[in-house]
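Structure first, then comments.
Note that one protein chain is taken out, while the other chains of the complex remain in position.
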Amino acid sequence: MSKKTYAIAIRDVIAQEMRRDENVFIMGEDIEILGGIFGCTRDLYKEFGTERVRNTPISEAGFIGAGLGAACAGMRPIVELMYMDFTLVAMDQIINQVAKTRYIFGGRAKIPLVIRGQQGIGRGNAATHSQSMETIFMHFPGLKVACPSTPQDAAGLLRTAIRDDNPVMFFEHKALYADKGEVNDDPEFMLPFGKADIKREGTDVTIVANLLYVKRALEAAKELESIGISAEVIDPMTLVPFDKETVVNSVKKTGRLVVVHEAHRNAGWGAEVAAMVTEEAFRYLDAPPLRLGALACPLPFALNLENAATPQVADIVQAARQVCYR
Amino acid sequence: MISKERASRIYLTMHRIRGFEEQVVSLFESNKLRGSVHLCIGQEAIAATVCSNLTEKDYITSTHRGHGHCIAKGARLDYAMAELMGKATGYCKGRGGSMHIADFETGNLGANAIVGGGIPIAVGAALASKMQKRKEVAVSFFGDGASNEGIFHEALNLASLWKVPVIFVCENNGYGISVPAWQSTSVEDISVRAVSYNMPGVTVDGNDVEAIDEAFRAALERARAGEGPTLIECKTYRWLGHWTGDPQPYRTREEIESWKEKCPIKRYGEKLLEQGFTAEELEQLSQQAKKEVEEAVDFALNSPLPDEGKILEDVFYEEA
Partner (left out) sequence: MAHKIIMPKQGLQMTEGYIAQWLKAEGDMVKLGEPLFEIETDKLTITIDSTAEGKLLKIVRPEGDTVPITEVIAYIGEEGEVIEDIQAPSLPADVSVKEVESPKESRRLSEPIPVLAQAGVKYATPRAKMRAQERGFPIESVDATGPDGLIIERDVLAYKPVAASPLARKLAGLGGISLDGVEGSGARGKVMAPDVRQALAAPSADDTSDCLETVIPMDGMRRGIASTMSGSLSATAQANHSMLVDMSECVRLRERMKKAEIKISFNDIIILCAARALKEHPQVNAVRQEDSIVQKHYVNVGMAVATPRGLLVPVIMDTDKKSLREIAGITAALAERTKKGTITPDELTQGTFTVTNLGMLGVDKFVAILNPPESGILAVGAIKKQPVVLEDDSIAVRPMMWITLTYDHCVIDGAPAASFLGRIKELLEDPILLL
């Protein structure tokens, strides 16, 4: 174990995996000498060279397609996107090609491809560079979707992603990169996909959150404790596959559900979780499941507006109180 | 110079493709085959010639008009026909159909129903070959329409930058569905676009086996030598509509007939006779192809439908 930041935890796993398997390589924008704008590939080129730590032109569709081709032909590419918002210029390659190749070709291909990068609020990047993209990729079958909220989770999930023979969309959060935490340095340390992590146990309300909002949900849980509400905070870790069992069992216990994410509330993944819980645990519900998410406007630039557009700790507290009728 | 063995292989392949496509038309018209079916009758020389230079380990990516590429790369006609009929025995277990047919065993990384979709995938396969220090090349087939997609330009730029062993083969048949090239493409010869990406670009007669072969072998040599990609434009013509049932108001019967005069199979047959093949030898190859196609149709017609219980299989790879 060692204490390191979320960004360094990611870098270290990439390095360990590149050492372990020479078919693993990474490509993306500004990842070589600059080390990625958030430092997730800092100095890797020194050890692995510029062939395996490969700068790309600003051609997201092109190099994601190349990642798919390389994966089909025996490599295990990691494609870094500077902002996950840029998946939007490569949507055909991701949704029509990457996600479907194995299935439509009759299961004859393995696609060991990781598409990773950061997203979200926190740096005043405004509408086209602050979005939360994970919901879209949860909708189309064929992609796994991982969302780590701590340095340890980032390390464990990323190693699982790199070793997975399926395409994985790996969402990091820019506001988490500087967070420090204890990380297991074992080069075989992996966290399984499809296994949610109960970040805090509680009995009165289940709060499901991902990425930055796990932190905020934990803060809210602390406040709720002071007024006598015991909140259970669950991080699904991966949205595909989704650990329905853990969430449903938690709601069966607490009877109340709040889902909070930074992705837009309308048709966000929280809606899927709310529906899932309603279908699976209707009898156990003491209140309608509530969803918190960004408002239905493009994310604005001004800090006060950005805050107003996204759920705050106080909103989570209020939602939890509402479902607890307190 | 094309060896006798390869020449007869190209001739046989062209007949296989032609026979396959003709059977597809007939099956479609008798309602035994459904979906979007795009036929390459008239364009057989390109796939047959290019692939005669490749091994099973080399990669290709193909297009919505991809039956010819698939067959030329070595796919079995029976499995291919079964896939077109949506049968369990098809290459993709009936999940892909005509527009999504692939055979990873013979290096075919798939037809691609999105125009230009396969081009970067070929670049990636070539990148893998280069990084793994293998001698395999990748060939990306695409049409003239795809050269107007952004992804074409991204992919050519990447390939040239990284000097990966990929050959871009543009089958310019003059139309994007109904829109003629002069209405859609700013250059007369698509090969000039290679200049932007610092690679050689050549235009050849796509109905002339020897012309295609000469250009392709030069590109292949360059790729294998680590000198990077080449863009080859093959001018050709599809005899049939864009799809089965296309009324084709955008072109004249005279235009179609004039291209039938330039039939690549007939032309290459005449060449081979000049080069010492006997008429019997050629007839034998054509009969062989005919027989294979008939057997493939029988196989496909008699194959079972895919199991609905397995519909959710293969979305993800799962270790046993």
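So that you can tell them apart, the chains are marked A and B in the order they are listed, and the count of residues begins at 1 in each.
Keep this in mind: contacts are C-beta pairs under 8 Å (C-beta built on N, C-alpha and C of every residue); 3 or more make two chains touch, one makes a residue touch a chain.
None of the values given here were measured: they were computed from a predicted structure.
Participant: Can you pull out the displayed chains that the omitted chain is in contact with?
Facilitator: A
Participant: Of A:I37, A:A267, A:L285 or A:L305, which sits in contact with the chain we cannot see?
Facilitator: Going through A:I37, A:A267, A:L285 or A:L305 one by one, A:L285 is the residue touching the chain not shown.
Participant: Give the residue, chosen from A:G255, A:G293 or A:P311, that touches the chain omitted from the document.
Facilitator: Residue touching the chain left out of view: A:G255.
Participant: Kindly note down the residues of chain A that lie in touch with the hidden chain.
Facilitator: Residues touching the hidden chain, for chain A, are 255, 282-287, 325.
By our rule, only the chains that are shown with their structure count from here on.
Participant: Taking each chain's centre as the mean of its CA atoms, how far is chain A from chain B in angstrom?
Facilitator: 40
Participant: Help me check something: in the complex, which residues belonging to chain B touch chain A?
Facilitator: Those in contact with chain A are residues 59, 61, 90-93, 95-96, 100, 102-105, 109-110, 112, 114, 117, 119-129, 131-132, 136, 138, 150-151, 154-155, 157-158, 161-162, 313-317, 319.
Participant: For the complex, give me every residue of chain A touching chain B.
Facilitator: 23, 25, 51-52, 54, 56-57, 59, 61-75, 77, 92-93, 96-97, 100-111, 141-142, 144, 165-166
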